[in-house]
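Some notes on the structure that comes next.
Just one protein chain is left out here, and the rest sit where they should.
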Amino acid sequence: MSDIRIQKEDFDVSAEIAALSEGRIDIGAVASFTGKVRGDGDLMALHLEHYPAMTVREIETHIAEANARWPLMGVRVVHRVGRLQPGDNIVFVAAASAHRKDAFEAADFLMDYLKTRAPFWKFEERAGGDGDWVAARTSDDDSVKRWR
Amino acid sequence: MSDIRIQKEDFDVSAEIAALSEGRIDIGAVASFTGKVRGDGDLMALHLEHYPAMTVREIETHIAEANARWPLMGVRVVHRVGRLQPGDNIVFVAAASAHRKDAFEAADFLMDYLKTRAPFWKFEERAGGDGDWVAARTSDDDSVKRWR
Amino acid sequence: MKLLYFAWVRQKIGIAGEEFALPQDVSDVSGLVEVLAARGANYAGAFRDLGALRCAVNQTHSGFDMKITDNDEVAFFPPVTGG
Partner (left out) sequence: MKLLYFAWVRQKIGIAGEEFALPQDVSDVSGLVEVLAARGANYAGAFRDLGALRCAVNQTHSGFDMKITDNDEVAFFPPVTGG
């Protein structure tokens, strides 16, 4: 079962969670996070670019770290790339465990690392044709420091 | 839109999250939690009982509290009752917000309050016909204290 | 007043609930518990250890010192275990 996917297509949250827990009775908790494109003034779309040779490798490192910290029974990461419009899904992370605290913390941790380490970049396409690259946020850097 | 449901039927996570965010472009983050029945030795099933006149009222109080603490754009709570077998879903909580920290914290908070305040009780049906009521866990009480 | 029993409280007493006339000299949940515990072995068993019991008055978690009247709904149950 591939637990990391980078794709242009949308994802289905139920199917992802079902794939995590199918045929298992030891999973008591699945925490998930879905990130979406927010409409913001004249934002037409986000263009998501990534570094394919590095992306999966980097996310695998985060998942290995999460598995070392929490007794997880499965993890799913789906990240979309390409042109995404307001309301579209961007990213999905789920973590399964026997207990809810472990699942919540692991999903939170994985999102922090995705935001600050995984090689994705967002370009904002504005009405009229211009646009700009999204700048990294110091709040994301602060958030990831919680896990050190 | 009803954001609290107590039901015997299973729920669909995708449909719940879609209902939260449908037609909206201001939601950037949806955190969700799915609780499931864990198989445990000779556990045949859990029987979930609740206090109908109090349940929705109590959960509404938790949701109002969550809305007062975080800038939320929607909340869903689904709790199943009746006989549930290992692997079955028990509970679903989702919180939507502009930003991920608010969504994560609100979902975590709502689960803590559901576990320690909402009037549900679990009876464990064991192989051979005997069984016992699940005892409340002090770890759940400790967890809810984080929010005080 | 209306009394409701859940989980093992219901099993020990043997009924899920009942109408009950609150004695005039009883004004809080503790007083009600004393009266109920004296009604028979099943009630006595259910109310033996108040530390293991919780109550709600009119669908709101309450302490045993909560004032009650004959118009109230009082529920007794163990600590909740949902979620």
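The first chain written gets the first letter, and so on, giving A, B and C; residue counts start at 1 in each chain.
Criterion: contacts are C-beta pairs under 8 Å (C-beta built on N, C-alpha and C of every residue); 3 or more make two chains touch, one makes a residue touch a chain.
As the structure is a computational prediction, the values presented were derived from the model and not from experiment.
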(Q) So there's a chain missing from this view; which of the remaining chains does it actually touch? (A) A
Q.
Just checking the interface: what residues of chain A touch the absent partner chain?
A. 35, 48-51, 53-54, 57-58, 79, 90-91, 111, 114-123, 133-136, 140
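Simple rule for what comes next: only the chains that are shown with their structure count from here on.
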Q) To get from chain A to chain C along touching chains, fewest steps? A) 2
Q | Chain whose average C-alpha position is farthest from chain C's own | A | A
Q.
As a quick test, compute the distance in whole Å between the mean CA positions of chain A and chain C.
A. 48
Q.
Can you work out the whole-Å distance between the CA centroids of chain A and chain B?
A. 23
Q) If you look at chain B, which of its residues touch at least two other chains? A) 35, 111
Q. Of all the residues in chain C, which ones touch at least 2 other chains?
A. 83
